[in-house]
Each structure stands twice: as structure tokens, then as C-alpha cells.
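Can you read through this structure? Questions will come right after.
Only one protein chain is missing; all other protein chains are in place.
Order of writing sets the labels: A and B. Residues in every chain begin at 1.
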Amino acid sequence: MQEFIASVVSVAFHGTAYGMILYVISVGLSVTMGLMGFANLAHGVFAMAGGYVLTTAMDRFGIPFPVSLAIAFGLVAAASVVLERALYARLYTAGELAQVLFTIGLIFIAAAVARLIYGTLQQPVHLPEYMKGQFSLLGRDFPTYRVFIIAFGAVMVAALWFGVERTRFGAMVRAAVDNRGMAQSIGIDTQRLFMLTFALGSGLAGLGGALGAEIIAVEPSYPFEHLVYFLIVVAVGGLGTLRGPFIAALVIGIADTAIKYWVPQFGAFLIYVATIGLLLWRPAGLSGRTA
Amino acid sequence: MRHNGSYSADSRISWVEWLPWLAGIAAFFLLPDFLSLGARILVYVMYALSLDLVVGYAGIVTLGHSAFFGFGAYIAGILAARLGWTDPLIQLVFAVAGAGVLGLVTGAVILRTRGLTLLMLTLAIASILLEIANKATGLTGGADGLSGVTIAPIFGLFRFDMFGKTAYWMCLVALFTSWWIVRRVIYSPFGASLVGIRENFVRMSAIGSPVYGRLLSVYVLSAALAGAAGALITQTNQFVGLNVLSFESSGELLVMLILGGVGRIYGAFVGPVFYMIAQDQLAKQFPEYWSMGIGLLLVVIVMFARDGVLGILDRVIAFVRRRRQPAS
Partner (left out) sequence: MKIHSWRARAGACRSRLRACVLAASAVALLAAAATAAADQVVKVGFITTYSGPMATLGDEMDKAVRLYMKLHADRLPPGVRVELVVRDDGGPSPDKAKQLAQELIVRDRVQILAGMVWTPSAIALAPLTAEAKVPFVIMNAGGSVITTLSPYIVRTSFTLWQSAFPMGEWAARKYKHAYIAVSDFAAGHDSEAAFEKGFTGGGGEIVGRVRMPLANPDFVPFMQRVKDARPDVLFSFIPGGPQATQIMKAFGDLELAKAGIQFVGTGDIVTDEQLPFMGDVPIGVITAHHYSVAGDRPANKAFLEAWRNEYGDKSIPDFLSVASWDGMDAIYYAVRELKGNMDPDRTIAVLKTYRNPDSPRGPIAIDPETRDIVQNEYIRETRKVNGRLENVEIDTIPNVHDKWKELNNKK
């Protein structure tokens, strides 16, 4: 019985850490898809880029960990703005197929560039000393870094929710997600809003990719491999919302870890079946609204 | 993405349309060393044709078509390697039936949704099949793939050898049959209603068209065709592995179709031929640059040439025709 409880705690812990990373990466995708209806399958590219920026900043330039995280966020956000203005903006009215194809093309390009610059191996993450080792809590040992991820994630989530609920910017985003036409007619510059939200969402993806570089390996096939999970978080959680994806991310993180731990012979099969079930029951996601 | 093939167009087979088949027959005699590659190209043309039905004509954007292809491929492989049913025609029949049933079951469930939800569901279904194939190693061989796939000679006469001669003919005949079927479907009122559904879903429902039923029918047909293509690839390679169910292969197929031109029958012919020949020659030398090139190609096509190669060809022909006419 002791052992069972111990493994449950372990699974819940590791699963929550994984779920936090999934959320930080996917929340941007949820908002931008809700806002502009643009199927950005290449969202994983921003997360991957964040991971590469972090490892390059730390290994090549010796920049300390916290600063590197900030740089990952900023650099990816800036790059996403450039991409958005140059390419994405042209496809807002182009229809779903064109958007899907375009973003798949981006994934191919990003993966090839990553391979050319960094090679095909997973990027090793060298955490600072204070992040290594174990952390003792209630008689159990937990890896310090994953505790940090959970704590950081929680703070991030709180900040996001506060930002969306309490600030003017957040109110504008919520308005535009609800009814873009109406929002535009009351004078909200939705183009600029989208650009900023896109930057924020992509920057968050970069941050999530950097933070989670230990859990989700940073290597060139990253955007392809984890695309399904990011999309599940968003689709199941509900486009354009914050709370739904949070629950979805946690559930997926814990479920995935639990499966790997207890029934690895099933693989992610159960998660996909659950996704199908959920989407059929609620096509707009857990907290989404039907159009 | 408009083109000329539709109900209103002349449905008789013009002489130009016989050229691909002549080329296919000629290739058998002129390029005996490349028949294996040729058979694979034919399979992918068939696969692309099936995808074109749903994506191009019916407007269902799916990333999970590999589910049907892979299902057909594994049915053929499992029948051969696990049950000892080595007759290729029997395998083909079962693959078509199996994939069709899968299409019916999944389509019935997911075709009521649209947009991202639909896309997500197609992905989820393909992922499920991939996971099953990965884990049920007793049945599918898992990551190692299914070896020991022996294919009996067709009619007891034509062996499936390493040169791919029999495979080539079988694929050519199968493709011809599929092409015939698809052509009949497209140039029919049913085909016209598909285009209508793609162009304006709401209006079609408003005029009383059985939208859901139509979508489901074309989905099942497309699944069956993809399943047949899958069986053929197993028979050509005498092996089936997880890659038939992978996202890379779904993505590649989309690229091939877009390259040729979505929403037109011959787009599914041109795309795979170009893509696979280029891949055969170039991808071996420069694998990194190859995938970057594909990505760039996709972006460029989406930006500037959404109708693919055939679309460009159309525009060139129209341009030339305009030049020929005296200015008036």
C-alpha cells in the first residue's frame, strides 16, 4: 500500500510538471486560434526554437539560466512578429487547407534548419547547480528542477489569468475572441491586437520549450512529434480560452505519465480514445463556446 | 482552387487522358531496372487520388488519411505473414473492405464536426491506429515491422520478384480501375454536389441536399481506395512497417497532391510522379536540403501557386491562347 501511494505521488508529480510545460507551450496556440481562427500547426516550432535558444545561450555564450529563459521568450516573440507580418498575415482569409499546408511547410523548413545548424542529436541541458539534485518534501525526494517547473508554471498561469481578467489588454482580447466584428466596430485595432497576442503566445511557447527542454527533448523532429499533444490540449480545452487548456494539459500530462508508468504496453492509445470521446461530447472543447 | 473537370464539362475521355497509361506501359519496357520505383509511384498516385476525393472535391481537410492506407497495408501484411493467406487478390479484397468499413465507422462519427475539431479527430484516429500497430507486436511486428510477407504468384503464374515486374502491372491495373471509378464519380451529379458542399456548406444544406450522407459516401469510397493502395504497397515491398501510418507519410502525401494540384484528377497523377522521382534522385544525396526544399516548396505554392503544377500549366496555356487570338 505504501508503495502504491508512493508511485501515485510520483506519477502525479511528474505528470503535473509535464502538464505545466504543455500548458505554457499551448496556451498561446489556444488564444491565437480563438482570436483569428488560424490553424497554426507550426506552433511547436516556436517551442523548439525556445529550447534551442536556451541551450545555445547557456552553452555557447555562458549566459546564466534565468537570463537565458528571458532571452528565449523575447527572441522567439520577436521572431514570431516578423513571421506573422511577412507570411501569416497573407493567409488569414485563405481557408483551412492553405493554412494547414503553409504551417506544415514551416515545420519542414524549421526542422531542416535545426538539423543543419545543430545536428540531429538532442540538445543536452546543463542546469545551474542550484537547480540540480533533489528537494525534500513531506519525507519524499523530488527532483528540484521539476519542482521549479511546477512552481514557475503556477505563477505563470496566475499572471496570465490575472492579465486576461483584470487588464484592459486582456479585456480587448476577450472581446475580440467573442465577437471580432463587434470589437472592431467599437474601435479595437484587431490587427495590432492579434500581432501582440501572437507575439505573446509564441514567446510563451518559446519559454515553455526552454523550460521543458529536460522533459521534452529539443531536437529537430520536435514540432512533428509533439504536435498532436499541443493540438489535443487546445482542441479539448477549447479555443480562445485559458482555463480549458489548463485542465486539458494537466490531465494529459498526468495521464501520459501514468500510462508510461503503469501500463506502457498501451501507449498513448487511451489518450487518443479519450480525446475522441471528449471531442464528440463537446466539439468546442471543455470550456469553448460553439460558434 | 477551380478547374475544368466537373459535371458540366464533357465527360468523354479525351485522347490526352490516354497518354499517362501509354507512358505507364512504355515505362515497363524502357525502364526495367526502375519498376520497383515505378510500382511505388503508381501506388502513391492511387493514394493521392483517394485523398483528392476528400480534400479536393469534398473539402474535408484531413491529416489522418494514412489511417486507411496503413490499415489496408497491414491487413494485406497480416493475412500473408500471420495467416498464410498469400493470394494477392484476396488480400486486396480484404484490404478494400476493411478500409471501407473503417472509413464508414470513423466517418459516421467525425463528419458531423467541422474545422479544427474535424482535423483533430482525423489526427487522433490516425494516432490510435499508429499506437495499436506499435504496441500489438504479436500481430503487427511493432517497430520491427512485419517480415515474412510472402505473396503468392497471381493466378499461379506471375511471381512477385525483386525486380517488381508483377507488382508494377498489378499496380497499373489497380490504378486504372480506380481512375475509372473516380472519374465516373466526379463527372456525375454526385460529384457536382460534392463541389457544392465544398464551396458552400450552408447553402447546400438549405436546398435540401443530404450533405452528411454525401460526405460519408465519398469518405468511405476514399478510404476504400486508400486501403487498396496500402495493400498494394505491402505487396510491392513484401514488407509492412510503421511508416505507412506515420504523420510524415500523411504530410508527404499532402505535399504531393498540392504539388500536382488539388481538386483535379490529374493533380493526383502529376504530383506523386514529380515528387517521387525528385526524391529518388535528390533526397539520397542531400537529406537535410531535401526536407527544407519541400518546406519551401509548400510555402511558395500556398503563397503563389495554390493550384499546383497543373494550375500553372493552365495559366500558361490560357496565356498562350490569349496571345494567339488577335487583339480585338
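Note that a residue touches a chain if its C-beta (ideal position, glycine included) is under 8 Å from a C-beta of that chain, and two chains touch if they have at least 3 such contacts.
Since the model is a prediction, treat every value here as computed from it, not as a measurement.
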Which one touches the absent chain: A:Ser30, A:Thr257 or A:Thr275?
-> A:Thr257
Given the full complex, what residues of chain A touch the hidden partner chain?
-> 3, 6-7, 10-11, 14, 115, 119-122, 124, 134, 141, 143, 215-217, 219, 221, 225, 257, 260-261, 264-265, 267
Which residue numbers on chain B touch the omitted chain?
-> 33-34, 36-37, 134, 137, 141-145, 147, 161-164, 237-241, 243-244, 284, 287-288
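Here is the rule we use: only the chains that are shown with their structure count from here on.
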Would you kindly tell me how far, in whole Å, the mean C-alpha position of chain B lies from that of chain A?
-> 33
Which part of chain A faces chain B closely enough to touch in the complex?
-> 33, 39, 87, 90-91, 94, 96-98, 100-102, 104-113, 115-116, 224, 227-228, 231-232, 234-235, 239, 265-269, 272-273, 275-276, 279-280, 283-284
Within their complex, state which residues of chain B touch chain A.
-> 55, 59, 61, 63, 109-110, 113, 115-117, 119-121, 123-125, 127-128, 131-132, 134-135, 247-248, 251, 254-255, 258, 262, 288-289, 291-292, 294-299, 301-303, 306
